[in-house]
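What follows is one structure encoded as C-alpha cells, with my remarks underneath.
Heads up, one of the protein chains got dropped from this complex, but the rest are sitting where they should.
Let's look at chain A:
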Amino acid sequence: MSNGLLHPTRRGLLLAGGAGLLTAALPGHVAAQAAPIRIGFQLHRTGIGAAYGRWYERTTQAALKAINDAGGIAGRPVEILFEDDATDPKRGSEVVDKLTQADGCDLVMGTLFSHVVMGSAPRAGELKVPYLVCSEGYHVASGALNRWTLQPGITDVRAQISTMAPWVAANLGKKVTMVFPDYAFGHDHRDFFTKAVAEQGGEVIAQIAVPPTETSFTRYFPQIPAETEVLYHVMVGPAVLTFVKELGEFYGTGAKPALFGFVDSLEAVDTATPGLEFLEGSHFWEAHPRVKPADAGEHEAAYRAAVGVDDNGASVSDAKDISTYSHMFSTWETLYFIKQAMEASGYAGPADRQKLVEAMEAISDLPYGIERPQGAKRFNGKTHQVFGTQSISQVQGGKLVKVHTTTIEEGLYEDAVDYTTMSF
C-alpha cells in the first residue's frame, strides 16, 4: 500500500490528475448547469387588455434577454413562462395556480388590469407565492390585498392623479369639469382628482359619469357647464375616438375649455389618427413620454433599442404599431426589482419565498439607470407600492411633446396600510 504512495504508477497519477481537473472544473460546471429561475408571467394576451399585453410581453422578453446576457440572477439563468389570463379575474387566479403549482415558477408577475389583480391576489396569498403586479391600481397601497402582493414597477393611480392637480390648477384653470367612465378606473380619477384640485384652490364644478357600455357621447356634452376652464377626460377603450370626434363637433371652432387627459385613453393609439385633430394643443399625463424628449436620460436610447421602439413610440418594424409606452416599462423595472431582491436575499428556491418578500420590503431607493429607464423610484416596503416621477405632455403637430415633469415627493401620501405587520 505504502509502496503505491511512494512510487505512484502512471495510471494512478493519471487518475489523480484527472480527478483534480474534474474538481477544479466543478464550480463552473455547476454554475452553467444551475437550475434556471422560473418566473411566471400572467399575460393579457386576449381580452380587453390584449393591446397592453402584446407590449408587456415584448418589454419583458427584452428585459429577460438583457438580464440573461449579463449573467442572469445570482449567476442563474432566468426563464419566463407566459400564460394568457384572457384579462379575466377567474382565469387570472387559475393562471396563478398553474404557474405556481403545475409549472413550478418561483414567483408570478406582470398583471395589469385591476380586476384581474383583485381576482388573482387571494390565490397568490394562499399559495404563498410572491405576486408582483404592474397595474398602477391603488388596490395594493390601499391595503385591500395581502403580504405576497407588491407593485414595485409603476406608480399607483392615486399618486399619478394627485401630482397632476397642482400643474392643472396653475396652468390650465381652476374650474374643472370631469368626464369619466362610470366604473372603478373612472371613480379613482373622480375621487382623487377632486380632492387634489381642491387643495390647490381649484374646484371640480361638474362630474359627468358615462356608463362603460355607452358608444355615443353627444347627449352628455350639454351637461358641461359653460364656465368650465378645464375639461378633464379619461375615457378608455374603442370609444375614445368617438368621444374625441364628437367633442370636436360639439365645440366646433368656437371657444372651448382646455383639455386634460390621461394617456391611458390613447395607449397603443396614434395621436395623429384622423379624427383626433381636436386634441391638438391639449395636455396628457404620461408616465414615460412616448415621444423621446429632448432631455431624455442617458439610458433612454438603449431601452428603446432593447424593446424595439423608435423615437416616436412606435414599433421599429411597423410605424403604425404604437406601443403602450407609459405602462410597459413597469414589467422591465419589475424584473430588475426581482433580480435585486433575489440577489440581496440569497434566494435559492421556493422555500425562500418569504425571505424574498422580506428583502423586497427592505428596498427603498431605486436610482435611475438601465434597470429603471422611466426614472428613479422610491419603494415603500410597508405599503408595497413604488413611487416615481410623472410627466405632462402636450399634443403639438399630432405628437405628444413633454412639457413638465413632477418630482417623486409630489406623489407621496400617508400610508393606508402596513403589510409588514401582517402574517405571511
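Everything that follows uses one rule, which is that a residue touches a chain if its C-beta (ideal position, glycine included) is under 8 Å from a C-beta of that chain, and two chains touch if they have at least 3 such contacts; residues count from 1.
Definition applied: contacts and distances are computed from a predicted model.
Asker: Would you kindly match the missing chain to its UniProt protein name, picking from "Stage V sporulation protein D", "histidine kinase", "Branched-chain amino acid ABC transporter permease" or "Cytochrome bd-I ubiquinol oxidase subunit 2 apoprotein"?
Answerer: For the chain not displayed, UniProt's protein name is "Branched-chain amino acid ABC transporter permease".
Asker: Pick out which of A:I80, A:L145, A:V244 or A:L266 touches the chain that's been left out of the picture.
Answerer: From the options A:I80, A:L145, A:V244 or A:L266, the contact with the absent chain belongs to A:L145.
Asker: In the complete assembly, which of A:E83, A:D156, A:E286 or A:E333 touches the absent chain?
Answerer: A:E83
Asker: One chain isn't shown here. Among A:G119, A:P152, A:P257 or A:P373, which residue touches it?
Answerer: Answer from the full complex: A:G119 touches the omitted chain.
Asker: Among A:R45, A:K195, A:K355 or A:K399, which one touches the chain that has been omitted from the display?
Answerer: Selected residue, touching the omitted chain: A:R45.
Asker: What does the interface between chain A and the hidden chain look like in terms of residue numbers?
Answerer: Its contact residues with the unshown chain are 45-46, 83-84, 86, 88-90, 93-94, 97-98, 101-102, 114-115, 118-119, 121-123, 126, 137, 139, 144-146, 182-185, 187, 211-213.
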